[in-house]
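Here it is: the structure, laid out below.
With one protein chain withheld, the remaining protein chains of the complex are depicted in position.
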Amino acid sequence: MPSAENNMDASTYRVVIDCPDQVGLVAAVSQFFASVNASILEASHHTDVKLARFFMRHEIAANSLKLNHTDFKQAFAQLAQKYDMRWSLNSSRSKPKVALLVSKEEHCLNDVLHRWHTGELNCDIPCIIGNHKSMQKYADWYEIPFHYIDFSNKTEAFAHIEALIRDYKVDLTVLARFMQIIPDDVCQRLSGKIINIHHSFLPSFVGAKPYQQAYDRGVKLIGATCHYVTSVLDEGPIIEQEVMRISHSDSSDDMVRKGKRCEINALANGLRYHIEDRVIVFESKTIVFN
Amino acid sequence: MPSAENNMDASTYRVVIDCPDQVGLVAAVSQFFASVNASILEASHHTDVKLARFFMRHEIAANSLKLNHTDFKQAFAQLAQKYDMRWSLNSSRSKPKVALLVSKEEHCLNDVLHRWHTGELNCDIPCIIGNHKSMQKYADWYEIPFHYIDFSNKTEAFAHIEALIRDYKVDLTVLARFMQIIPDDVCQRLSGKIINIHHSFLPSFVGAKPYQQAYDRGVKLIGATCHYVTSVLDEGPIIEQEVMRISHSDSSDDMVRKGKRCEINALANGLRYHIEDRVIVFESKTIVFN
Amino acid sequence: MPSAENNMDASTYRVVIDCPDQVGLVAAVSQFFASVNASILEASHHTDVKLARFFMRHEIAANSLKLNHTDFKQAFAQLAQKYDMRWSLNSSRSKPKVALLVSKEEHCLNDVLHRWHTGELNCDIPCIIGNHKSMQKYADWYEIPFHYIDFSNKTEAFAHIEALIRDYKVDLTVLARFMQIIPDDVCQRLSGKIINIHHSFLPSFVGAKPYQQAYDRGVKLIGATCHYVTSVLDEGPIIEQEVMRISHSDSSDDMVRKGKRCEINALANGLRYHIEDRVIVFESKTIVFN
Partner (left out) sequence: MPSAENNMDASTYRVVIDCPDQVGLVAAVSQFFASVNASILEASHHTDVKLARFFMRHEIAANSLKLNHTDFKQAFAQLAQKYDMRWSLNSSRSKPKVALLVSKEEHCLNDVLHRWHTGELNCDIPCIIGNHKSMQKYADWYEIPFHYIDFSNKTEAFAHIEALIRDYKVDLTVLARFMQIIPDDVCQRLSGKIINIHHSFLPSFVGAKPYQQAYDRGVKLIGATCHYVTSVLDEGPIIEQEVMRISHSDSSDDMVRKGKRCEINALANGLRYHIEDRVIVFESKTIVFN
């Protein structure tokens, strides 16, 4: 419970990299950090021996640095090039813009908005987009623009959504129980920038009515999965999963209630990990430094 | 996932008893139920062999009965007397009136209101009472009267609260992170009708700042406890507990975030169990038919 | 912590039924119990409203009864017939005979034997059957006959196994990580009397190398499933499941270690539930009164 974490004006830089593994890599990175006087608050490493690939995330106290954000980034870019890194360097001050897409189910929407409102999610929410007007009330209460999309024409509907995403300069689109299948081309354009909460413990029960499928199979736990959206339905890289125990005595209502709890928790964690630059997608999987 | 549970107009009666154990007790009760044509949807029994005491809860389809609520109750009263039962017989149609008491923390308030709003909690919420005006906004959105209580004079404040409880005919008072110690006499008058959410895994870390206590002791899980309030602080019968794993890398913010999750879940379950007549308090403990 | 449960000479009868649901059923059963002076220690009910089917398990103190086992059974049979029940009535004194089938993995074998040895599993273990001689040492230490089966001819091998099951009058066959697919006809002959521990959270990762499959998919929890064996591989009714959280930092060894823990716990519970007559199989699923 270190008190410094409570100091809200202490912004940080988050440096996230992955690159081919080699001896001296950590030394080079940490020497660079030392050379700019970086005070490291959190450091996470992972070596995938089989892939010979290295993954790393640092969180650095911004006020410890001798350089500003731009100069820091420029200096790091040289190092990154030398080691063939994929990398990002974000300030905790630049909040990502997160758009929420919803249908009729309101539990995920309510939870995400509440966490955002109380400061747990370090993002902006420029808009809520829905195919049911009933969600307007949440948008109003939290004073966020709400856009109703008519899905009688699917192509137009998704064109409308993509236009909104462009106009609001959205960094991440969250399908917070948005019960529409995203077209391939949209998936590809938003690749790595769109996450979904699926109401099953994937890869079990892909597709529609996962609770019914779970009931029919007689599983003893149900779950939910937060994952990046790809063209193949429910096959994207998994960020977070949650499960809860059920039994024969759980009614349909009980299963839905428990399932909602899983969805809320998996989405809340998955979303936070993404926002805090804790997720690296590599091929079909994620490294999550949580 | 039986479909009948989804049939929202199908009200039920909940018959809850406890009494000295004896052979023939279950037969007598179930024969009575058969004699009035009761279709039993859910039945739970518990025998405490040491105490020679029997605990039982039945949920009965109201539309299966030959009698109305009043006649059913009257008929059951005779049986109850014969076996020296403590008992209750409630219809799922008569929703208990639940008052929420809050201070500044809004996560439990938001969660309870959301579950109530979406029909998960089968109760009415006639009023929200708070010692901080900032909670008014939740009350407004959900269109529930909010009463601000000034605590500069504690005695008057609690007199005011008790008057509100009386006026609103409140059945259950919930301390949804209400950071005031309830006076002995109020505890006694509300005995069995007031529940609290304490932000530790009791009996560890009684009293103030449980997260700091947990941090100082270096425990590897933190938790929350939903319990009935008695005169002895944090000593009342426990209804529900939740825990989450923590580690040295959890900051103060992380612990609070995880702790809130525990509080929300323990309170949501504990409150639902009480509302659905699933809790029997016997001496210092609870039987929970969940 | 009722002391009576500790009284090891207090044997019980376990009456398990399922039948079409109807009003008066519970009354009829409990009146019968009262008429023979049965002291009910544990009672569990379940109504499947959709199927209109009723499931029930009672545990009765044997020494409270006016009748002996045979007479009790005979008397109950009349009631059972009237209500078209599938039923069993077993004494806790007649321990089922459980045969263990193993390959090379020893963790499940060690755990089951230890629990049996310390009295947690109320069964006899007349034999251990294996296709690797290395498991002999466990059999020796626990003084249980070990039968090595040569699998160079599969048909003969299974004929040998079935002969052993017959000769030892085995009630339940446990595949404690027995890495051979059971032929259809054997599955059918042992229907309801053979359980398996599969090292994944079914229905995910059916078949071989489930940990590799889980690794490839990038799931965030792995699990194990204890289920009845049917002709369709890994499709039988599920008794118990366990899961554990994993992350990118878990090596192959870590996943195996965590997986073993899941397997041990799921098998231990599933086996105990079966032995204590806590499982009712209905169609493709189980009701587990635990």
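Per-chain numbering from 1; labels A, B and C assigned in written order.
Everything below uses one rule, namely that a contact is a pair of C-beta atoms (placed from the backbone, for glycine too) under 8 Å apart; a residue touches a chain by one contact, two chains touch by 3 or more.
Since we're looking at a predicted model, the values are computed, not measured.
Enquirer: Check the whole complex and report which displayed chains the hidden chain contacts.
Expert: For the complete complex, the undisplayed chain touches A, B, C.
Enquirer: Kindly state which of the options B:Ser92, B:Thr118 or B:Ser204 is in contact with the chain not pictured.
Expert: Going through B:Ser92, B:Thr118 or B:Ser204 one by one, B:Ser204 is the residue touching the chain not shown.
Enquirer: Touching the missing chain, which residues of subunit A?
Expert: Interface with the chain not displayed, on the subunit A side: 1-5, 23-24, 26-31, 33-35, 37-45, 47-51, 64.
Enquirer: On subunit B, where is the contact patch with the chain that was removed from view?
Expert: Looking at subunit B, the ones touching the missing chain are residues 46, 48, 55, 201-205, 216-221, 223, 237-241, 243, 247-249, 284-288, 290.
Enquirer: State which residues belonging to subunit C touch the missing partner chain.
Expert: Given the touch definition above, subunit C has residues 1-3, 5-6, 42, 106-107, 110, 114, 118, 120, 141, 211-212, 215, 249, 251-253, 255, 257, 261, 265 touching the missing chain.
Here is the rule we go by: only the chains that are shown with their structure count from here on.
Enquirer: Over half shared or under half: which fits the residue numbers at the contact of copies subunit B and subunit C, same or different?
Expert: At the contact between subunit B and subunit C, which are copies of one sequence, the residues are largely the same (over half shared).
Enquirer: Can you work out the rotation angle that lays subunit A over subunit C using Cα coordinates, in steps of 5 degrees?
Expert: 180
Enquirer: With chain centres taken as the means of their Cα atoms, state the distance from subunit B to subunit C in Å.
Expert: Going by mean C-alpha positions, subunit B sits 36 Å from subunit C.
Enquirer: If you average the CA atoms of subunit A and of subunit C, how many Å lie between those two points?
Expert: 41
Enquirer: Mark out which residues of subunit C touch at least two other chains, giving numbers and ranges.
Expert: Each of 48 in subunit C touches at least two other chains.
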